[in-house]
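To start, the structure under review is shown below, and the notes come after it.
The complex appears here minus one protein chain, its other protein chains still in place.
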Amino acid sequence: MDYLSSNKILIVNLESGEITEDELDDELVSHRIGGVGITSSLYETYKDKDPIVLGTGLLTGSLFPGSALGIISAKSAKTGEVAHSPLTLKAGMELKYTGFDYVVVLGKAVKPVFLWLHDGVADIQDASEIWGSDVWKASDHIRRSMGDDLIQTLVVGPAAESGSELAQVCINYWGSGDCWGFGKSFGEKNLKAIALRGMGLLEISEPEDFVDQCFELFEKIKKGSFMGKTGIQDIFSAMGENDATEWILPLVHRNSACYNTPYATNTFLYLSEDPKTLTEPDEPEPGFLVTDPCALLGFKRAGLSAKDAGSVMKACAKYGINPLAVAEFCVKSGEKDPENIEKSLKDLEGPVSVPDCGRFSYWAPGKPLFSNFDASDTSEYGAWWKRRQAVAYIFGIHPIFANMAPELSEELMLEMVNKGTGLELNQDILDKVIEDVCS
Amino acid sequence: MRIDVDALKCIGCMACEMACGYHRDDAFALLASCIVVYRAREKKDYFGVVIKEEESLTIARPEGLEIKRIGVAEEPGSTGQKKEADASAKPMLLREPCDLCDGMKYGPMCVKICPVNAISLVEGGE
Partner (left out) sequence: MCAASGPPSRFSRKFWPFGDRGATGCHNNGINFYNFYASINQKLARGAEILYGDEEASLLPPARPCPLRVPRIGLYAGSGTSHSWLWFVDLFDRMFFHDVVFLDEDMVKNGVLKNLDVFAMSGGDTIRIAEGLGAEGAYELERFIGEGGLYVGSCAGAYLPLKSSKQHLDRFNFVDIKIANISKTAPTVKQLGRKATTAYGCDYVYHPVREEVRLRSTEKGPFSGVGSFLAPLYGGPSMVTGNASEIMAQYDAFTKKTLFLVDETLAEKTLIGNVAAVRSELGNGVLYLFGPHFEHPHFPIANHLVANAIFWDMKKSSVGGTSGMSEIVLDGAAKRKLVRDIKREISNARIVSVGLEAASVRWTIGCKIYEPEKIRVFLEAIWKRLGRLEQSPRIQISNQTLEEMTPSACEVTRILREVKSRIDDRLETQGIAPHLFDSLRRLTMFCLQTYFNSLLLDN
């Protein structure tokens, strides 16, 4: 693959320490397009070796609106089936520019390690010093020891190390869309983290046409139904949870977006600083970036104050545990005290509910947001949602943003991928891939 | 004409940075862009935008705009720290200064692409 790609699949065997590279074959892309289409395929190829597969879509890291997504595909500790988790913030983009389109991690390391992917180089690094650390300390350590604050880290915490099925792979310091217990899979491999930094370049087959169309699309999107809305608070409104909007607003510092995503799906809550503060605070850890609206809503439903909910989500992220699951436990137990909840994290176990969401993360709200997509079934996590998520995970589009931007049609994404790569992919191929990844 | 940034509107999506990178490289890459979202203070939610211009470095912070003239003074202190008001003689040396996307049909691409209209083209030199 010459375009919108680094043309590399990385295979890392943690057990033997062997690192090999395969080319990303045009033929594979012609049949499986990319993103979850290819991570699923790679998972099948290596499934006897319990792989964790990372990947990006062909549009990831481009100027196409919402092109933020990377993917982890692995067997879910919860369901025992292959599932897919979104990598948002800047992690999907950074993965794309590391020089690897796909990364297959096999085997179990003899001692704790982290995988360092940078500029087409993969290094297995010793993680003894951070094994046992919480997610925040581990991320800080990696960034500091490698000398760069912009390294994106996929990190697990003590939850993963103790084998919790609720363990989550966090992104930098924050929660992620991993509701499948992939953290446990990392822990079982003695894999503390995957650190990403790339300063590569993606060639485009028809650059002018591609970029022209991106600009046209941005123009359309700027007139779209979500414009003027921002952050988790407005996502709550779109979900019909207006009181949650009011509940959270007093703590909102700023809203921020994942890479090239026109809607700011993340909201930073200041917990120990005045949210109106604009200057850089002295307090090194003044709050928490909420990336998971459903989890925050879960804590509201459990009866926590917004500040307590923020504190508990911060504790969840440090411990590396899925906050949505923790919220469910709180609802069941009636526990509202943040300190007690935090203390209980290490003992939480037992089944948590999983909606009928196929193999995609139910971290993304289960219905269209802000817009009425022209679809017959938009019921909670229904057929429309699954197809929409499949498309987002195939092309590399932010899964929450995909649910608020009908302008990003399947036809358009195909057209853009064809312009970007010079391939001739069509709706039949896309339908087949969607059918496969949804089955 | 020059680029102006309202950092409080900015959502840190980096679309401007990638668009500028495209202008420089005819491909998707970030290393050559003259507009950069600074995001190193992630845990503090402190982010903004830096633009390298011909004679100045514009730092759009949440609390306001700061314009540093390039190379005005350069006596380092005992620790080597620069005076706060000055940019270095060659800040972001390998990045070309903003040319307002000279030769591109879209005009300044960062202005065009910013989804929240945080970036605008304003009258006046540097």
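To keep things simple, chains are lettered A and B as they appear, and every chain counts its residues starting from 1.
We take it that contacts are C-beta pairs under 8 Å (C-beta built on N, C-alpha and C of every residue); 3 or more make two chains touch, one makes a residue touch a chain.
What you see is a predicted model; the values in this text were computed from it and never measured.
> Please identify which of the visible chains the hidden chain touches across the whole complex.
A, B
> Check each of A:23, A:129, A:148 or A:274 against the chain that is not shown and name the one that touches it.
Here the residue in touch with the unshown chain is A:148.
> Which of B:4, B:26 or B:63 sits in contact with the chain that's absent?
B:26
> Hey, which chain B residues sit against the chain that's not shown?
21, 24-27, 29, 31-32, 38, 40, 50, 71-76, 78-82, 84, 88-96, 103
> Can you list, in ascending order, the chain A residues touching the missing chain?
Per the touch rule, chain A residues meeting the hidden chain are 6, 99, 118-121, 123, 144-151, 197, 199-203.
One rule holds for everything that comes next: only the chains that are shown with their structure count from here on.
> Distance-wise, how many Å sit between the C-alpha centres of chain A and chain B, to the nearest whole number?
Averaging C-alpha atoms per chain gives centres 28 Å apart.
> Residue numbers of chain B touching chain A in their complex, please.
Against chain A, chain B makes touches at 8, 11-15, 18-19, 22, 25-31, 39-47, 61-63, 106, 109, 112-113, 115-117.
> Along chain A, where are the residues that touch chain B in the complex?
61-63, 65, 90, 93, 97, 136, 149-150, 172-173, 199-204, 207, 211, 214-215, 218, 221-222, 227, 230, 253-264, 268, 270, 278-281, 283-287, 289
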